[in-house]
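Structure first, then comments.
Here the complex is missing one protein chain, while the rest keep their positions.
And then subunit A:
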Amino acid sequence: MRSGRDPCAFSRMDLFTRKKVQPTEPILIPHGELTFLTKQEILMAHKIFSELQDRENGPYSSRVSMEKIHTLPELKSNPFRKRICHVFSTSDMKDGSLSFEDFLDLLSAFSDSATLEIKSHYAFRIFDFDDDGTLDARDLEKLVNSLTGETDDTRLTGEEMRQLISNILEESDIDKDGTVNLSEFQHVISRSPDFVSSFKIVL
């Protein structure tokens, strides 16, 4: 029974953001309908994003480079930060830079109220290191390495790694093609009690 935003709310939103953020702000699109974020969160995201923007070359570049994004404390120590940027970036140069819309996409997928469906979809793409649409053994190995850290004393040995990956494939790979595809991944993830509560980033 929900309908679109009425024009009145539209203009009020613009007025609001104009007053609050910058007088010459371009019209903010109705992100409320498109994301899982509340108005406060969007405004907060905008503030953070424009701060990142300002530190780069002037306020007119619409994108923020991956390095800048990684200075956010929420992403600083995340082992998947590069993957996250790559997945959400719409840049043609494949450099992982984010526009504001991409940034909102990111926050929306990681927000509290996003559905399991969305979250597992993006999780799959983040874990798919070579972007080929399936998680094969090499992806899984990279994933394990990201999770155990880069230092030698926490890394698994080759034997352990082989064992682990074969166990994982044994559990999740239903069609036995040696890779985990999206539906298999979602099948596994949807039964996990912890996934939704831990796949979150808050500003």
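Descriptive notes on the structure:
To be clear about the criterion, a residue touches a chain if its C-beta (ideal position, glycine included) is under 8 Å from a C-beta of that chain, and two chains touch if they have at least 3 such contacts; residues count from 1.
The working rule: contacts and distances are computed from a predicted model.
One chain of the assembly is not displayed; among "Prolactin receptor", "DNA-directed RNA polymerases I and III subunit RPAC1", "Transmembrane channel-like protein" or "BHLH domain-containing protein", its UniProt protein name is "Transmembrane channel-like protein".
When the omitted chain is restored, the residue from A:69, A:85 or A:143 that touches it is A:143. One chain is missing from the display, and on subunit A it is touched by residues 1-6, 8-9, 12, 29-30, 32-36, 38-40, 73-80, 90, 101-102, 104-105, 108-110, 115, 117-118, 121-123, 127, 140, 143-144, 147-149, 151, 154-156, 160, 163-164, 167-168, 171-172, 174-176, 183, 185, 187-195, 197-202.
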